[in-house]
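Below is one structure, written out as structure tokens, with a few remarks after it.
A protein chain is absent from this complex, but the other protein chains hold their places.
Per-chain residue numbering starts at 1, and chain names A and B are given in the order in which the chains are listed.
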Amino acid sequence: MSYIDVLRESKNVMTPGSSACQGCGGELVTRRVMQIAGPNSVYAVPPGCMAGAGTVGWNYKSGIHAPIHITLLDNTAAFLTGVSEMYQRKGRADVNMVAIAGDGASADCGFQSLSGAAERNSKMLYVCYDNEGYMNTGFQRSSTTSLGSRTSTTPIGSAINGKEQQQKYLPLIMAMHNLEYCATASISNMADLVKKIEKGLEASKKGFAYVHIFASCPTGWGYAPQESIDVARRAVKSNAFPLWEKTRDGFKINYDNKKPIPVSEFVKGITKYKTLTEENIASMQRNVDSVYATLKKLAAE
Amino acid sequence: MSERKHITPIGDDGVYVLDTGSWRVFRPVMNKEKCIECGICLTYCPVSSIVGDENKVYTITYDYCKGCGICAVECPHKAIDMVPEGGTK
Partner (left out) sequence: MGKIKALTGNTAATVGAALSRPDLIAAYPITPQSSVAEGLSDLVHDGQLDSNLVQVESEHSAMSVVQGAAAVGGRVFTATSAQGLALMYEPYFRMSTLRFPMVMALATREMTSPETIWSGQQDAISVREAGWIQFFCDSNQEVLDMIIQGYMISEHPDVLIPVNVCYDGFYSSHLIEGVDVPSQEEVDAFLPAPTFNHAVLDPRTPMALDPMTPGNILMKYRKSHLDAMEKAIDVIDEIDKKFEKQFGRSYGGCISEYCCEDADVIIVTIAGMTGAGMDAVDLARKNGIRAGLLKVRAIRPFPAKKIAAALKGKKAFAVIDRSVSFGWSEGPVHMEIKAAIADTDEKYMHMSVIGGLGGADISVDDMYDCITYLDRCKNEPGEHETRWLMKD
């Protein structure tokens, strides 16, 4: 079945009306993941945009048509491990275990529990929607925020110009956990994304599956909502966000950029990058090239 | 429903739905003369406001569409126009 048919025929698990911003990459990720995993799943969503947008409900109401828990910001993978273990114990391994967490809950304070669950190979699919910062609380910096980004904790000042560090490349760190499946995906490359969620769910029956999804954020990054997909596409095309996967057979690059666009084209028109210096862009380009070269080596036969 | 005991905080009284259709400033309108029913708009809609029937015919629904405009940008055939709300249509 084509990915379009998969999405057309699947049920909408999430509330039709969520308070995510117009053009939200995170909402797009969450809906697609929930459509594919379906209602026979237990969802764990830590504080962040998607919990804030109402997936975990209000008062006495839920935000989705499936069991869901708003985990702590830093215990999503550990909490879901307990749930998963009980479902194995009860002989109900058909129920999917799905975490949908932001980059802060995954790369920063949630990293310990994420790494622990991955090392144990606990049976679950962990999806990180990476919007490169704590967007739900007003766009503070996270460790996946890219160099030079203007955030509310790395403002553009007369002494310091945005974020001073390169982003932490979490997906490759996760791939080193000997887990069942690890992949990156982007909201711009939907066929690839759908396939990876399907593969991740399948792998989650055997162990830990991790999918790291680029989820651009119009409100926090500063671009018009209708450009979300295009921004993500430029990230992929410039290798700022390469698409790859690691199965038990090894690494594979899924979108081989023969002629990548320069990083300067990716960052163009995005407000959070508006004060990037030439030097910043050159530094980002070197970092992007270096990560991609590493991936190429990993994916080589 | 019987009276709540307020033991563990749970949401079991249906699903919370926000009226996001009211946010819309521009409304996406499909031009079926240009549309080839490829369904790409459905895959990119962050709100799942675009539906396709069993004949793979796609329609925009407006109850929750936030009017982000992604579908109009991403349509490979430029078959979706963003029209100001409160206009003629």
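Things to note:
The rule is simple: a residue touches a chain if its C-beta (ideal position, glycine included) is under 8 Å from a C-beta of that chain, and two chains touch if they have at least 3 such contacts.
Owing to the predicted nature of the structure, the values given are computational and were not obtained by experimental measurement.
When the whole complex is considered, the residue among A:Asn75, A:Thr151, A:Thr184 or A:Gln285 that touches the unshown chain is A:Asn75. Taking the complete complex into account, residues 39-42, 51, 54, 56-72, 74-75, 78-90, 95, 112-113, 115-117, 119-120, 122 of chain A touch the chain not shown. Think of the hidden chain as still there; on chain B it touches residues 4-12, 16.
Assume only the chains that are shown with their structure count from here on.
The centroid of the Cα atoms in chain A and the matching centroid in chain B are 23 Å apart. Contacts from chain B toward chain A in the complex involve residues 4, 10-21, 23, 38-40, 42-49, 51-52, 56, 63-64, 66-70, 72-74, 82. Interface of chain A with chain B (complex): residues 3-5, 7-8, 12, 14-20, 22-25, 27-28, 31-32, 35, 54, 56-65, 187, 190, 194, 218, 224-230.
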